[in-house]
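Here's a slice of the assembly, chains where they normally sit.
Letters A, B, C and D name the chains as they come in the text, with residue numbers starting at 1 for each one.
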Amino acid sequence: MKPVSRYPVPPLEELPQDVRERIVAVQEKSGFVPNVFLALARRPAEFRAFFAYHDALMEKEGGLSKAEREMIVVATSAANDCQYCVVAHGAILRIRARNPLIADQVAVNYRKADISPRERAMLDFALKVALDSGTVGEADFPALREHGFSEEDIWDIAAISALFALSNRMANFTGMRPNDEFYLMGRLPKK
Amino acid sequence: MKPVSRYPVPPLEELPQDVRERIVAVQEKSGFVPNVFLALARRPAEFRAFFAYHDALMEKEGGLSKAEREMIVVATSAANDCQYCVVAHGAILRIRARNPLIADQVAVNYRKADISPRERAMLDFALKVALDSGTVGEADFPALREHGFSEEDIWDIAAISALFALSNRMANFTGMRPNDEFYLMGRLPKK
Amino acid sequence: MKPVSRYPVPPLEELPQDVRERIVAVQEKSGFVPNVFLALARRPAEFRAFFAYHDALMEKEGGLSKAEREMIVVATSAANDCQYCVVAHGAILRIRARNPLIADQVAVNYRKADISPRERAMLDFALKVALDSGTVGEADFPALREHGFSEEDIWDIAAISALFALSNRMANFTGMRPNDEFYLMGRLPKK
Amino acid sequence: MKPVSRYPVPPLEELPQDVRERIVAVQEKSGFVPNVFLALARRPAEFRAFFAYHDALMEKEGGLSKAEREMIVVATSAANDCQYCVVAHGAILRIRARNPLIADQVAVNYRKADISPRERAMLDFALKVALDSGTVGEADFPALREHGFSEEDIWDIAAISALFALSNRMANFTGMRPNDEFYLMGRLPKK
């Protein structure tokens, strides 16, 4: 059995109830527990903060589709060489976009992916926030507005890129391992 | 009056009670409201997650002194060209370390700062997590252990670097402005 | 029908006989024609030179296993952001290594992949040749010899990295599109 | 007493008269001897050349205000991670600009500083000369002329950036230490 990460995972029964419940819930929904839940559970306060931030950006209603949000995660995580996030969110992206090719395309080189000009502008901006945020300024906004992104959408793009800047560093530092289940998810036609 | 950030700040009275209370509390303690509270308040769920994460890492007891934690923030935020975090946490670092010179030294070039070899090793690692986390691996741990850092301390170093990777990107993206009050804090001898 | 590349593909019947025969042969063996054959066919002399070079390095007997050679291709092509080579050779790597996970791991961050120390040393060297060949020197060889690589094996590692430096640039420049067939190859257990 | 630099400082009485007189003069004017004078004094010919160059650019009349010149020094020295120059010239910038905030802003990220579009264009150019002078060309001049910079002003911007390219490297190499006095200079309102 391959390790979840560099740090030990506490026994489920020793976790605070809310953390345990979240883990049980995702297990029931997905059929397995993605390792990020197990790797972060040893620090319940950080676990709660991380998933609260995640849900606030990734689960809410809003101008960005869920597939678009996952695209931001995959593209910025690839730029940060984060195996866990590319593999895990690549699976979610394939499912959300109902497209078995899109995640690999975005991960290797989003400029060559089958995406719309709107998505290209979104990812150009997300990558700038990820890699060179000190140069982000007013000059970056008009191109986004032209593609129909509202001020709130632009915040969402930047905030997702920022949250995964955190997540990528934690996954890389802890050597978080993507579950084997992710690799094939969303690649086969639904029967 | 200079703007808090690129995005409008909601009136205090329209904020959820817990957000408002946190803002009032920091105002009472510090004598002013650091702009990060005002800039993030328009997104209460993200506000709560961010400060929960912050408190979990920066306020808890642990092996790293509070000055050491602020040193990590200043050094990594400088590497990310984040004006808000360098100026605001530079002020806190001066106060925590009771050293009026340390923040400017660490911000410009921590390798030349008046810090101990332990602190140097800590910042070398924090910067690697900040700038090149994909290459972090087992080879980085022995040097940290030799300086007395426990496995939990090492997690703290990496997690603080990771949280401010998020924070720096949000501050840079929103054009968050450091309050004028920060610049002089901790520079004068206590009377 | 999505385009093979930025440049038009000549009709099969207008190609020189040897080029056409090579294309027919790969079609019979694989069940489809990988687009690199179609994209390069319009320049028969370059087509012949490219596949002669490819076969000399990838098809011959030698100290490197075929899976190891494909690993070099995937890792260096990922470093060069080459969608065609990562997707196409990722498929071949999965098959050669009989491992459905290995290609995605190596493509995102080979340092985190399930590979042996020998393979890690091989990829470290291949990446140095790919990204910073001007600093390659005697100091790089002992680590490779310690892992059992002969002088001929080391040439093979470097030469494969060098050949795909060419291939990645041609694929990126022509916008060569990976065939849809590649994405799922080698991901499912053999029945 | 902390060392001035990695190299020993000669006794004042052993210095050539002109070098000693310059040091005495700055001591009388400033109330202390900035360490750059002490660190360079052991090489009188280089000392004379350096301060001659410095005075030719920083003390003369000309189209750039003295505050603008110090801004160039602070911004380019920060890009070169030069603690001595950022701290010492940051102090001078605060005084010349009568602005206690400007030096820290420019040092961390001049793009976010409270500066005019003219100053922004000036610093963009100074940084290009500092960091990538091989790509400077005719295309860089029109933007500067539009902001009212004459050909002589443009020379001054580039030459100040170039002189501190030298100065930053000497300070970094010698481990030149900023005097404690600099840190607080210009931060308090004049009484």
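In the analysis below, a residue touches a chain if its C-beta (ideal position, glycine included) is under 8 Å from a C-beta of that chain, and two chains touch if they have at least 3 such contacts.
The structure presented is a predicted model; accordingly, all values stated were derived computationally and were not measured.
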{"item": "Subunit count for the whole complex, all chains sharing one sequence, 4 displayed", "value": "6"}
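Methods note: only the chains that are shown with their structure count from here on.
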{"item": "Per Cα centroids, the chain farthest from chain C", "value": "D"}
{"item": "Between chain A and chain B, centroid-to-centroid distance (C-alpha), Å", "value": "24"}
{"item": "Separation of chain B from chain C, taking each centre as the mean of its C-alpha atoms, in whole Å", "value": "44"}
{"item": "Per-residue multi-chain contacts in chain B, two or more chains", "value": "81-82, 134-135, 137, 172, 175"}
{"item": "Chain-level touch network, classified as line, ring, star, complete or other", "value": "other"}
{"item": "Touching chain combinations (by label order)", "value": "A-B, A-C, A-D, B-C, B-D"}
{"item": "For the chain B and chain A complex, residues of the former touching the latter", "value": "6-7, 43, 45-46, 48-50, 52-53, 55-57, 60, 80-82, 129-130, 133-138, 151, 155, 158-159, 161-163, 165-170, 172-175"}
{"item": "Chain A residues within the chain D interface of the complex", "value": "134-135, 137"}
{"item": "In the complex with chain A, residue positions of chain D that touch it", "value": "109, 111-112"}
